[in-house]
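With one protein chain withheld, the remaining protein chains of the complex are depicted in position.
Up next, subunit A:
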Amino acid sequence: MEPLTSKKKILIQKPLNFAERMYLPALGKGLAITISHFFKKEATIRYPEVQREMSINWRGMHSLKRDENGKERCTACGLCALSCPAEAITMIAAERKPEEKDLYREEKYAAVYEINMLRCIFCGLCEEACPKEAIYLDGPIVPSDYLRKDFIYGKDKLVEEPLVKK
């Protein structure tokens, strides 16, 4: 058959010369290579103790943010749920009572806010859709669990820690 390219190269296997047949020089070379690796830095990272830094555009677990006064930013508009391609977010809205003024920023708030972490694909569309800057995917890796129901994260796991009053 005509060769399709001009890159054809005929390999000639030469018979081994004396030094090669002795096997020992090659052995020494091999030993030198392995011992050089003995002094190299290990590639291993001791995981639970040492954690690699995530990239700046890393998207992890969601967190529902509070404003500078410690009030929840979310107003339960439902845009995040609407934008979610995996339909992982559900929420129930409620009206803020006068005595809850310190807890929620707007008159409407999310009484229930649930994200199914098994459905979530961590695309980040919810944080892009949010008009109140209330949701960000800035958390760690979502931990593993045994039951499906335990992957539905409610407000207890999602909302940021309240601000500590000085």
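Quick note on the criterion: contacts are C-beta pairs under 8 Å (C-beta built on N, C-alpha and C of every residue); 3 or more make two chains touch, one makes a residue touch a chain; residues count from 1.
Just so it is clear, contacts and distances are computed from a predicted model.
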Seminar exercise, completed: Name check vs UniProt for the chain missing from the figure, options "NADH-quinone oxidoreductase subunit H", "Fumarate reductase iron-sulfur subunit", "Branched-chain amino acid transport system permease protein" or "GSCFA family protein", returns "NADH-quinone oxidoreductase subunit H"
Problem set entry | Candidate in contact with the missing chain, chosen from A:Leu27, A:Met54, A:Ile121 or A:Leu163 | A:Leu27
Exercise. Which residue among A:Gln13, A:Thr44 or A:Asn57 touches the omitted chain?
Worked result: A:Thr44
Problem set entry | Footprint left on subunit A by the chain that the document does not show | 27, 30-31, 33-35, 37-38, 40-44, 46
